[in-house]
Structure formats: C-alpha cells, structure tokens
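All protein chains of the complex are present and in place, except for one that has been dropped.
Let's look at chain A:
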C-alpha cells in the first residue's frame, strides 16, 4: 500500500457513503458497518497523468482493493458495495436509473470480489471498464439516490427525498476527492449533500472537506475502522459529580484470526458444542449442579459459582478520581497493558463534555495526570490508572492526527514487579560514549508508529489470499522489521571498528560465550557436550514401536532417533515424530 504516497496529488472524485452505527440504539445490535464506494467512471477518470501516472480510475480501484482486503482482515462482517456512475451501461435493481452501474451489491467482501476489482486495474482494466461500463453522462443525483440497501443492518427503503432523509436513517456521505492545484473545486458543489459535521454524532466530527486534499489511503483507512466504545462509564470526581465517559481501544494487538473447523468431506463449517455431564449417571449438569474449588495445602476449598464472581466484585464499574500527580511521576517502566482512550459521552450525561474539556485543559496546562481507580467491567477487580491529557492535533490538511481526550495508562500493583538483581559493571568513559553517539546519530530516523507492518499477519493473509484467489504463489511480503544490515554497515563505515577498539580488547569476541562460563573443559569437551546422549539401538526402537510405547520416550530422544535413521518428519511435535518413526520402523 506504500505506493499510495505517490498518488496524492491527483484529481479525483469519490464519495463514500457509510452507514454508521448509532451508539446505544438498536443499530448496535447488528454490529455491522456498510460502505458503498460510489465512483465516477466518466471519461476524464481514465486519462493518465502527465508523467505516466496512473489514471484516477486506476488509482481509485487500488484504493477499493486495499479497502476490500483490509476489511477482509479487520472486519469481514462489514458490507461493502461498489457502484459506478457516469457510465454508459446501466445496471441497478430495476434499471430505473441511467448511467449507474452497480458493480458489487452490498455484501461481505470475498476473494471473488477482490479478483473482480483487480480486473479493473491497469491498462487491461481500463479496457475492460470501457467495454462493460462505458462512459456516459454524469448524473450524480441518480447514483446517490439509488441505495442498494439490502441485507443485514441496512434498511431497504427507497428514500427519494433529499440527502437529509438519508442522514436520518444513519447514512453518512463522505466525499473523498483529490484536487490538482488550479483544478475544479468540487467541494463547493458537494457541500449541500455531504453530511454536515453536527449530524454525524452528538458532538460532530470536524471532518469538513479539507481544501488541500492529500493522502487518500489514510483517509479511507481512518474511515473504514468503526469507532465503538468498549465501555461507557462514569468518571466520578467526587460525591455527585459524575461525568459520563467512553473508553475506546485505539491500539489493539492484531492477531491472526482463529481457525475455523471444517468437515473434511464437504469443507462445511462445523459447530462445537461443549456439554458438562455427570461422569456416572451421564446426565447433563446445570450450572446449579456445579461448584468451583481450589486446592491449597492439601485442602479443597469449595465455593458456589456466584461466590467466585462476587469475590472479584469490589464495586460497580466506573472511574473514581483519587487525585493528581505531576507528569514526571508517571514512570516509563510502569506498563502492564496497552492504554485506552477516554472521551466524554454527552448523550449519557449532559454537561459531561464541558467539565471533561475543562479538566483536560487544566491537566494539560499544569502538566499533571489524574490518578483514578478504575473498574472497567462488571465483576472486574479494580486497577489504578493514570489519565494523561492529550491535546487535539491536526496536520496541514486539517486531518486529525490525535484527538483531544485522556489516554488511560494502566498502572502496576506491587505484585506485578519482579525482583531483579542488576549486575555491577564498570561504566563507559566519555570517549566511549561519544563514539557511540556518532553511531547513534548516523542511524537516526523519524519513527512513525504506522511504519511497521506485522510480517506474521501479512504473511498469513498473503497465504490465504493466494489460496483463495488461486494464485500460483503468495505475494511476497517485505519484512519491515528486519534491520537493513547492508545500509547500516555502509552508513557506519569505520565507526564500528573504532567503537569496538575503544570498548573491546583485541581477543574479545561477543559472539561466543565468555571463557569464564565454560567449566574446566574435559577431554574433547566442547559446546556439544551438554548432556549425555541417550542413543537407542534400532532393536530397542523397534520394540517400542511394536509395543506402542514410543510415547514414553522424550522429544529429544525421538528427534535423535529420527536423525539417526534418516527419517524425515513433518514437524517437531511429539505425535509427528512418533508417527514418522512408526511408519518407518513399524512395517
């Protein structure tokens, strides 16, 4: 997706209609977002840039593809649609609108759709587009009014009123356009139909179409993620002063999705049912037939299930202000989990945002944080948290970089610290430090938190993509967290040797273990002489295989045995090793 940086000075029009879930209402129940790409497919869109730059259409298709694939990764349950307007051909539910071509109905994105968008990319794609869509009259009105709203989470109602009605049903129209300097300023034209800020939610996002339009990908990306509070709590400043706040997770470790169990014969998804039953009678046990227990000092201590829950309950969920501390009291190493973001919930308690803002402003000015006791959910034990003020920041293009609110830093308890015994070592001299500073300065760069993709996840999805799209081989990934060793060496040049000469004696090699640690080397003693190897004879092994007692051997012994008999294995799990040995020696 890196190529996007090069595109941001193109002229392009694109609207993006988004159904946002209204917080707290019935919409929440569906938990899905819908996203319709409405793309101008008129002739102008296919004109290439002067320096061989891709056409606006091509570029738009790349955005669509990247949103499709990232939706697949982040929230496949969301619905997406792709609609072209300004086409010669028409294709929509009743074909009642001319020059509107519904390429993809509102549905979950999948492999086929990614392929279909791929087909529209590049020169070939342009040809295909010309053939299937054609370029005709531009009638934005028709395109906009025909909402192919079907399926879950979307109301299938043909609202033919003005854009205001759309907004009432929770549709948010967002204009994504790019403008060349001196080009036609489309924002003036669109300003009537684009959702005014106030309507988006109670407080209104200040996402006015920015005059200087830049990084399209970033804006689309920021839009595609749904913003939902993980909890709505009250922040109590004292008796009777309760501010309503929402907790938002702004950084969550993305994990590889969990696998789905499939039936081997049909590739159908399989459901799992877990049942608890009585070992002897076989009858199902209800929650009331079960208790919980722990064993300490040979004694079994039994509790009711609700007692186990009640132990964890200290209070109802909420944040309680304890006091304030200067920022420097927040220690770097007091970190136990990713922070969350705190923002007022005006809909729950009117006046919250005002008090919240005043508190934020003053904490920020005085460089203090608020220490609070926090119970984030029902029956969760309390934790102390630091509310660290964060001011709103926007970039040149008026896009929000960081919102105003408090970052909630979870603080450790005494139990969370481990006692370390730091070694006493001589410190470096100023000459040595200065040499290292030269090295540091040579390798300076500007860190950005979104600069590193997770190679494990990327690789996983490329693999899936390759399987889903029948590709010959998965697309290569660039491992961005691999050090660029050659470049580093080149930049540092002789500095490395100079530093080593300053800190290491001539015969010192950090790659090997120090001599002191090696015990008095016995005859022929080397690194390999760790443990006495338990080697099995072939006969012994055969006996194990025949008696089915391979499992009694340890994994290292099994591995050695595999090596010894040249048995290739599929993995290093015990079962795999045993299977391999059995198939080799069992016959």
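As a working rule, a contact is a pair of C-beta atoms (placed from the backbone, for glycine too) under 8 Å apart; a residue touches a chain by one contact, two chains touch by 3 or more; residues count from 1.
Keep this in mind: contacts and distances are computed from a predicted model.
Per the UniProt record, the absent chain's protein name among "X-ray repair cross-complementing protein 5", "Proteasome assembly chaperone 1", "Histidine-containing phosphotransfer protein" or "PAR6B protein" is "X-ray repair cross-complementing protein 5".
In the complete complex, the residue from A:460, A:542, A:559 or A:584 that touches the missing chain is A:460.
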